[in-house]
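Below is one structure, written out as structure tokens, with a few remarks after it.
Only one protein chain is missing; all other protein chains are in place.
Chains: A and B, in written order; residue numbering restarts at 1 for each.
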Amino acid sequence: MAQTITISPVTRIEGHARVTIHLNGDGKVDRSYFAVTQFRGFEKFCEGRMFFEMPLITPRICGICPVTHHLVAAKACDEIIGVNPPKPASMLRELMHMGQFVQSHALHFFYLASPDLLLGFDADPAIRNVVGVIQKYPELAVKGVKLRKYGQQIIERLGDKRVHPNFAVPGGVNKALSVKDRDAILGELDEMIEHTQSGIQIAKNWLEEHRDLAGKCASFKSGYMGLVGKDDALELYDGTLKLTDRDGKLLERFNGDNYLDYIGEHVENWSYLKSTFYKKLGYPDGVYRVGPLARLNVAEKITTPMANEELKSFKAIADGPVEGSLYYHYARLIEALYGLERVKQLLEDPEIMSKDIRAESQAFGKSLSKRVLGTSVPRNVITGHGVGTIEAPRGTVFHDYHCDETGKLTKVNLIIATGHNNWAMSKSAEMVAREFVDGKNLKEGMLNRVEAAIRCYDPCLSCSTHAIGQMPLIIELVDSDGNVIDQIRRD
Amino acid sequence: MAEIRLTINGKEVVGEKGDTVLEVCEKNGIYVPTLCHHKCLLDTGACRMCLAEIEGMRGYNPSCVTKANDGMVVRTDTEELDRFRRMMLELLFSQRNHYCMFCESSGDCELQNLAYKYKINYNEYKSAFPRLRMDSTQRYFVYDENRCILCQRCNRACSEVAGHNVLGLGKRAIETTIVADLNSDLGNSTCTSCGTCVQVCPTGALIDRRSAYLGRMYQCETTKSTCSVCSIGCGVEIVTRDNHILKINGDWGAEVNKGILCKAGRYLPLHEQKERLTKPMIKRNGAFSEISWDEALDYAAKKFREVGMENVAGMISPRATNEEANLFAGLLSNGKIQELGPDTVLADGFARGRNAKLSDIRDSDCILIYRIDLDKETPVAGSFAKLAFYQHEAKIILADDKENSFGRLAMLKLASSEINQAKESLDQAANPVIIYGTSATTQEVEKLAKLCEKVKLMGLLAGGNSKGLRALGINGKANVQNAKAFYILACDDDLAGKFDRCGADFVVLQTSYFTTEVEKADMVLPSPLWSEKEGSITNVDGITQRVAKAIDAPDGMQSNEATIRILNEKISR
Partner (left out) sequence: MSQALEKLEQRVLGTDVPRKVKIATDWLEACAGCHMSLLDIDERIIELLKHAEITSSPITDLKHPPEEGVDVGILTGSVGNTDQLEIAKEMRKRCKILIAFGDCAVFNPAPIPSMRNFFDKDDVLKRTYVESESTVDGEIPKSGGLCELLEKVVGVGDVVKVDVYLPGCPPRADTIFYVLSELVAGRMPVLEDENLKYD
């Protein structure tokens, strides 16, 4: 007698999701589905607005990583007006981006993931949250709060607000860095590095203690994709995309501008979140993961010393790519460390203090010239098309805008980080469900583990569906006639 | 002016006969909220924010259009009035689609500021989400109907301040909207891109494209200066942040232009596509290479001494300041200096005390425009003529042999040879004015002057400081043909077709831009832009005004004055 378990909503993630677990007659897991029930429609309702408004509209896709959208929208707009921002402007944008990485990764590790790691998957749901961590490990919790605050303050200094800042504009940024701000950021940097190291220690110790679990739990083969810089260094702001296959071998290197040649989106009937895949292999053979785990898998080195040492430890976990989803937590903290070291690199370069913060281009024209990669575009013509690519904390993001010769948007296409991980999250949930969910003896902790598998990906579901939805969490054991046999409520 | 006394909010205050109630309040420091009111526009009572309770008058009256009378008892601060103001603001927010969170004006928006002032944190009126248009066809700004509160400052400014009369209202009731001409898109209308409408818009309905999201006014500096493009010399306010110019506004307080600008003054300086020159360069083997200031000026001095200073001729742009021109004339004291440009000679000397001032155009009741297209060459003078036409029905007579923008306003269109036909109208007018430019020959101007005894003549010089140059003895043309060397102080002027080396051995060009024109020179010296230097220029009326430094020039630049001084020293050695 087949039964269905529904976990709804998944908590301690950003956004709304549900997991439906189908059991076979023996009470074992047959299939499971990870569904997202949010939808807003940015790709339609931005039509008719001006392209230069996108750096302020698209951050509202997500309040955790608004900087991602703010910066990548500006990058797409750079292409629309046919300019490259001057170096100080790119450095400043990257500085804000690093601030975001630090705050978002700190948020995820200390506020969202740590309750599972420090209090245990099976802890009482009433305390299994950031408040519980604050109460049981107050010193550690303060470190997490300070780390997140540090990242947010970098964003605020540059863009006036922490959430939905105003800083990047087509062609550059709107404000130069002041000496006061630079010194303030540098002043606290070492302390923040220490806090991140504490987090790394916790993650490493936990993963070491639970080595078996980490190796098996939601561990599976997939492709990996991320931006890389020169010599395949970890790159979060610029660079080119590197896609590897299930064994870690190189499949493609490509410029984000040409993403349509490589990336497709697949729609499932039961979820508002589309799944991306590598076109040449089709769906689902061409699925790949993005985000910290994937980025560290495709990178060969990190250009900052401490993070580079940790990368070596990370790579030593496995021959070939690291596949266990729980290792996302470690990878995430390595990136936070890189973010902080990169902040230092940027601030110690005097060029970041320059006032050459904008390439002035007056883009308006009657003729529309089709943007061709590699050719220079006359500066006084709106090219009509721009693509921006960036790594969000959670993975690769593409913004693709088309506009008419007056700059009014005609088509908008957005592919957002967690979308690339959709298949992987579903797979992870299924694997953990198979491992731990016993339909005949349903316990709440089992279901939390399923959710924890999803949490590894730090999914940003508002982002990835650029849509909105809501999901409460009830687990019901339902027979094929629809009668409720057993029920666990999380209230 | 006769004094009147009123009691406002229990306080006795004094005003002048003819004041509106709002004006009396403003003069006495009593705050009254307004939205459609603007100090440079005639009031219209559109927004109803300034409603006041006036004893003896029924209901509430908009104080901006209610004449104040002696003995009036007025209240502007009652609770019910505040309630109405809140309601009006909520109705405005609900009528259209105001998305403050991504609006370019947020933080500087008068509608938003009033809503904050009245502590509106909620709106009980529901929006119907009407689908409204965004006109993005204009090159320099965008009109977003979603944010328009129909205060009509823009169409009032377009007619009352700038005189162009392009904007008006279209449709009716809830569908009323601002239209250009007879419902054209702005980019396809007779809009001249003067930008006055953008400057007066209180919300984010009219958005300057270039400065969108570049900073709130509290984050910027404002520098008062004078535009150097044409000889009118409009007062401007340059808005800057972190050494970048965000936008150029008209200075409402400037006597010459009272806030009006034109495309050439407001937008074109910020839309410059030419590559900037920042280092001295010398032509060697057909190509230009960078050299140091010392090397450059040593070499120039040597070459000038070689040909002899009496054989060095100068050309100076009318964008040069009086201070720069003074030093330039001191360097080249041989008298062989002329204004840079093809059309620089203004025929004058015939006015015999009947020289018009710019304000005479505005006050005139009959204007003869002779062979000059004001909208193209000096649009603000065009605005003055249009204001005369629209506000007190001045007769426009156009005498031109080419297409001229004023053709559609002219009561009488003549060929340049037919000006006698204008005599009757000029004679019958009380304040007739003739406007001409550098295209008119001496004979033509002589004829014009004799046309009518009381007519005043306005000869529009070509450049921002042409008048200042004249005062220093630098005329439109001088004897420079046989010069053996040229020193050209071009500043940030456009150079296309403006000079020829005429077989000279050595040409020094001091310019802001590295364009194909520099090929005609042997050495180029970088010049700061107009917004990067301090000095004064003199407009066609003879008024000397300040050009102010709003931003720093790029590293390694020096002022033109320093360059000329050092060159002079080196020559004298």
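Observations on the structure shown:
We adopt the following convention: contacts are C-beta pairs under 8 Å (C-beta built on N, C-alpha and C of every residue); 3 or more make two chains touch, one makes a residue touch a chain.
Treat the numbers as computed from the prediction; the structure is a model and nothing was measured.
Remark: the omitted chain is touched by one listed residue; of A:Arg18, A:Arg289, A:Lys427 or A:Arg449 this is A:Arg18.
When the whole complex is considered, the residue among B:Met101, B:Leu169 or B:Ala562 that touches the unshown chain is B:Met101. Remark: the omitted chain is touched by one listed residue; of A:His22, A:Lys149 or A:Lys301 this is A:Lys149.
Contact with the undisplayed chain is limited, among A:Ile57, A:Ala73, A:Ala307 or A:Val322, to A:Ile57.
Contacts to the hidden chain, counted on chain A, fall at residues 6, 9, 11-12, 14-16, 18, 20, 35, 37, 39-41, 43-46, 57, 60-64, 66, 107, 111-112, 115, 125-126, 128-131, 134, 138, 142, 145-146, 148-149, 152, 161-164, 259-260, 263-272, 274, 276, 279, 283, 400, 411, 413, 415, 448, 462, 466-474, 489-491.
Residues touching the missing chain, restricted to chain B, are 90, 93-94, 97-103, 106-107, 112, 115-116, 119-123, 126-127, 129, 131 (touch as defined at the top).
What we mean here is this: only the chains that are shown with their structure count from here on.
With centres taken as mean Cα positions, chain B sits 49 Å from chain A.
By the touch criterion given at the top, residues 101-102, 104, 134, 136-137, 139, 142, 187, 209-210, 212-215, 219, 241-244, 270-271, 273 of chain B touch chain A in their complex.
Chain A makes touch with chain B in their complex at residues 48-50, 52-53, 55-57, 60, 164, 166, 169, 174-176, 355, 357-358, 360, 362, 364, 379-380, 404, 406-408.
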